[in-house]
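Only one protein chain is missing from this complex, and each of the others stays in its spot.
Take a look at chain A:
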Amino acid sequence: MAKITLDKLRHSYLPNPAGPDDFALKQIDLDWTDGGAYALLGPSGCGKTTLLNIISGLLTPSHGRVLFDGQDVTHLPPDRRNIAQVFQFPVIYDTMTVYDNLAFPLRNRGVDEARVDARVREIAAMLELEDRLAMRASNLSPDNKQKISMGRGLVREDVNVIMFDEPLTVIDPELKWRLRSKLKELHQRIAVTMIYVTHDQTEALTFADQVVVMQLGEVVQIGTPVELFERPQHTFVGHFIGSPGMNILPVEVDGGVARFAGHAVQLEGPIVRQGDRTEIGVRPEYVRLADSGIPATVRKAADIGRYTVVETMVGDHVVNAITDRLPPAPGARVFLHFEPSQTRLYADGWIATEVWK
């Protein structure tokens, strides 16, 4: 087990990258502490898999270094880094039994059979595969196949990190939930560093202690699920996380006051940065339908169970609000109130207010 450091990491798939657009990964500096449960969250094509393959050694970065416990492993092949990786589609060795599949990584490393047997049985018990050990792996259902893939990672005692590349894509929703809890439980039991790549915010937020949000080859924010939800550092994180996402509304700033559609909006604290493009971000959870405030017209309301999402229009701008009361009818005129402590200013996408101390 080890602490993983990414040092000025950049990667381009082109031989001679010219501008920043040629890089699949722009500068990344990151520390993954030993034993943590991390999620790497971002839309498709943001560089998550590239980053994962660089950590596992399947890909050598064009710039920068990868350190395991301070040791440079940038140019080491995967089998010498002691890592494990679970792929999107379950990889199993069809001709082998479940037992042999689990034993494969150990046998390749010349571990003696007694030890192999003990480990395989232990891991099979954890994954609830004991009664299937003698079966041919190709006859199993996708979720059990994916368990074997995980098992091959877990079976080695000395792995530095186990990486999951969207491992639940092919699993049925009901089993997805169970497998995810199983994974969380395993992490608590064996405390190995786990990095979980996904574009599904629910998966990321429920699995990880720390979520790394990526966009266009850059890390935009690292934080606990609560931090990401409560105080996004970037408008991208705001609207990517949450359902519906944060309301991002263009404002004019003059004399320290932000004005949205002509109405002054109270912010969480003083403005500390300027930018060409200024926006406020407020989550629908903190937009209240009030008796006074910014006038708006209700466009539609969607009841999604515990609460109702009310879509309103302020001029040309859509503002979502969440209410647990009976929503007003479409066309109704209402007033919106933004909760000041949850209303932030973003300059050129990045957060530009500080919290009052």
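Following the convention adopted for this analysis, a contact is a pair of C-beta atoms (placed from the backbone, for glycine too) under 8 Å apart; a residue touches a chain by one contact, two chains touch by 3 or more; residues count from 1.
Throughout what follows, contacts and distances are computed from a predicted model.
Not shown: a single chain whose UniProt protein name, out of "Electron transfer flavoprotein subunit alpha", "3-oxoacyl-ACP reductase FabG", "NAD(P)/FAD-dependent oxidoreductase" or "Glycerol transport system permease protein", is "Glycerol transport system permease protein". Listed residues A:S149, A:T198, A:T312 or A:T343: the one in touch with the omitted chain is A:S149. For the options A:L58, A:L133, A:L175 or A:V309, the residue in contact with the chain missing from this view is A:L58. In the complete complex, the residue from A:D94, A:E185 or A:E252 that touches the missing chain is A:D94.
Considering the full assembly, A:Q85 is the residue among A:T50, A:Q85, A:Q146 or A:Q201 that touches the omitted chain.
Mapped onto chain A, the footprint of the missing chain covers residues 53, 56, 58, 77-79, 83-85, 87-89, 91, 93-96, 104-105, 108-109, 139, 149, 152.
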